[in-house]
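Here's the structure, in structure tokens; my notes come after.
What follows is chain A.
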Amino acid sequence: MGGNQSVPKITKQDRAILDLKLQRDEVKKYQKKIQVVLDREHEVAKQQLAAGNKDRALVALRRRKYQEGLLAKTDGQLENLEQLVSTIEFSLVEVSILHGLQQGNAALKEIHKELNIENVERVLEETQEAREYQREIDEMLANSLTVEDEEAVQAELRELQIETLGVHDAERPIHLPSVPTEEPVSPIRKPGTELQSQEEQRVPVAA
Partner candidate 1 sequence: MHRLGGVGIGAFDRQQQSKRGFAELSTELSQAQVEHLHLQLAQFRSALAHFASTNRDRIRQEPSFRHAFQQMCVSIGVDPLAGPRKGGWWAEMLNLGDWQYELGVQIVDVCVSTRERNGGLIEMTELIRLVSKLRGVGGDVITEDDVLRSIKTLKPLGAGYEVIDVGGGKKMVRSVPRELDADQAVMLAVAQEDGGRVTEQALVVRRGWKQERARAALDNMLRDGLCWLDEQDPEYGVSYWVLSAMRWDE
Partner candidate 2 sequence: MSTTLAPYTLPSGFVLPSIHSGPPFFTQQPSPSSRKIATDNWTRLILSYARHQKLFVLRTEDADIPGGEWDDVLSNPRINRKIRAPHLAAVIAHMVATDQAVYDPPNQTSAVLLYWRTPEEWAQVLYDWASSTGHLNTIMTFYEIVEPPVPSPLSDLPLPILRKAIAVLAKSSRAQVIAVADGEGVRFLTAPPGR
């Protein structure tokens, strides 16, 4: 952006505002002048009264009254001018707001073009299909494992659980009975004893 480009153009409205403000300044300067006259006439009246010239004092006071009327009138004019300036400036702000809204609206429309219902439905459908497909793959994978594989996977999961969570009681690995270390006692017992035990076992059933 060049230096000159950033300088806005001077529009008709700009000139109108400046004109009004310059007029307002004139009124303000005029008011200042009247104020000086007012003070002077007051002083004149006081002096004349002190000198015993009642009539002259009266004239001065009349002049003063007249100027006061002018001052009041200019006040009204000043108010009008200020209002007009404010109204124009505010309208310019409104115009720029409207412009902003229009731009925003256009941008929103542009976005909505991308967001039409059909597109959305299609995308949703596609998402659904993709999910189904994923589930099928999962199932197929799960089914294709052999029992040993599945067990290994489960064991690995437990290891991981213990490792990461420190959870031992989640499911302990099964302790299988170990091979006996003692010599087995003579396997052939007296048939009587053998029977007896069978009998004993039977007792509760019979009872």
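Here is the rule we use: contacts are C-beta pairs under 8 Å (C-beta built on N, C-alpha and C of every residue); 3 or more make two chains touch, one makes a residue touch a chain; residues count from 1.
A quick word on the picks: all candidates are chains of the complex that A comes from, given by their letters.
Worth saying up front: this structure is predicted, and the values here are computed from it rather than measured.
**Q** Can you tell which one of 1 or 2 makes contact with chain A in this complex?
**A** 2
**Q** Can you check the complex and tell me which residues of chain A touch candidate 2?
**A** 1, 3-4, 6-8, 10, 14-15, 17-19, 21-25, 28-29, 89
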